[in-house]
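Structure record follows, encoded as structure tokens.
Every protein chain except one is present and positioned as in the full complex.
Note that the chains are named A and B in the order they appear, and that numbering of residues resets to 1 at the start of each chain.
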Amino acid sequence: MKDYNFAYLDEQTKRMIRRALLKALAVPGYQVPFASREMPMPYGWGTGGVQVTAACLTPGDRLKVIDQGADDTTNAVSIRRFFQRTANVEVTERTAEATVIQTRHRIPEVPLTEGQILVYQVPIPEPLRFLEPRETETRKMHELEEYGLMHVKLYEDIARHGEIATSYAYPVKVEGRYVMDPSPIPKFDNPRLGGNPAIQLFGAGREARIYALPPYSEVVSLDFEDHPFVASKADHCCDLCGSGRSYLDEVITDDQGSRMFVCSDTDYCASRQAEGHRGRLSPERVA
Amino acid sequence: MIEISNLSKSFTLHNQGSAVIPVMAGAALSVARGECVGLVGQSGAGKSTLMRMVYGNYLAAGGSILVDGLDVVTAQPREIVALRRATLGYVSQFLRVVPRVPTIEVVAEPLLVLGVPPDEARARAASLLARLNIPERLWSLSPTTFSGGEQQRVNIARGFAHGYPALLLDEPTASLDAANREVVLSLIEEAKARGAAILGIFHDEAARERVCDRLVDVTAFTPARAA
Partner (left out) sequence: MGAGELGIFGKMMPQPLLSVHGLTKRYGARIGCADVSFDLWPGEVLGIVGESGSGKSTLLSCLAGHQRPDLGRIAYDGADVLTLSEAERRRLLRSDWAYVHQNPRDGLRMGVSAGGNVGERLMAVGARNYGAIRDTATDWLGRVEIAAERIDDRPSAFSGGMQQRLQIARNLVTGPRLVFMDEPTGGLDVSVQARLLDLLRGLVRDLGLSVVIVTHDLAVVRLLADRLMVMKSGRVVETGLTDQVLDDPQHAYTQLLVSSVLQV
């Protein structure tokens, strides 16, 4: 691909994004505006994440792309191919081997390490947006740390459902200062946001915002004293690898409504199976 | 308790060629504690105007009106509000209340404003309403739907709910039957006995004879009209 600059974006654009990233890392949880570019994919397909990844990639990187934890879904496959073609970087499905991981809606099960970069695709970066539609007002609320409204949202949840029913994109407070939308990851993943050795970068293409969590940031999920935050998941074990600790997808397997629960993180599940772990519906058991 | 000296009043009708109508000049009188002074004079002589000035409802043009040491003529509105809450009561001929408020609350309100506990205030209101022969079934209704006589009695109950040290009474016995007239007169006598200074207008001569210690003819305060 000689027709494109390395990783598709021109160097000036990447510099602009890197400056935004540095500011975002310097002010954890703060949404930095950036001049989001048109990318050769529709909004909602990860244009923010792709721009951040492009600005981070070096020729020596090894890239992993996941969508809802899976390496083999359309979105993950096309973004991985995009960078294979435009940056010619190595790719991998192994979390531990990747230097840069672009993700949609999950944090990998395998703990990340120092030196890794996790890039999140973000649809709506503003956690206050659902209750306060005015951008000028939400900016002012961040500026003055007026976050009462965030708890109104949680209050409404409990009033309506008897518990905090928000199960993804669960709001957090970063380093005791900014309230942040962690992107639509399940709240099961929230505890991994804080104290994480990896760099976590968030890119929202349509909304033109970048924010970040530097390694080992303090991240607290908002809650009430009498309704504390719980990182919940389906009360099952993986039917393929038998893990009782991973986040699960529910899969309908036939027209009679039979279901199975499988790890949403395909690499984690495959690795466990390779190590000999088995679940309720592992092929050899069923057969 | 009430000291009026050299009081004058005029009305300026800006919308009728700025006509200035002097209605009172050189008015002076005093009412001591435990005393009841009746204002007399023909209709239009300024009895009600004088009462209204004492209450701060009409603005005086000159002179002074001391009520418990406060000069109503020059006092700040908030001082008059405080005076009306604690010291100076006024029973007018007309009842002015928020529609839909129950009678018992209307009567208890002057006490509630003073911070009297609600139960105590309502008990006092109930005893006054009972004494003035307002049937108990009406207490929870708004007095705006009552007959003239009933409204007048609610007004009196409200005016006597708190033991004001000074009281202004504008025709308190008008439109009352003999029994209720008797109740009102005994309320006035009780107020005098506890030391209240009372200034009143009574067209009912027998009532005037019974409760008033002195009479003041306001005709003497009528200014000489310019031709």
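Going forward, contacts are C-beta pairs under 8 Å (C-beta built on N, C-alpha and C of every residue); 3 or more make two chains touch, one makes a residue touch a chain.
The model shown is predicted, which means the values in this text are computed figures rather than measured ones.
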{"item": "Omitted-chain contact residue, chosen from A:151, A:177 or A:206", "value": "A:151"}
{"item": "Chain not shown: contacting residue from B:52, B:153, B:192 or B:208", "value": "B:52"}
{"item": "Residues of chain B (touch criterion as defined above) contacting the omitted chain", "value": "11-15, 18, 52, 56-59, 68, 77-78, 80-82, 85-87, 96, 98-101, 112-116, 165"}
{"item": "Contact set of chain A toward the excluded chain (per top definition)", "value": "131, 140, 144, 146, 148-149, 151-152, 155-156, 158-160, 224-227"}
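We adopt the following convention: only the chains that are shown with their structure count from here on.
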{"item": "Averaged-CA centre spacing for the pair chain B and chain A, given as whole angstrom", "value": "76"}
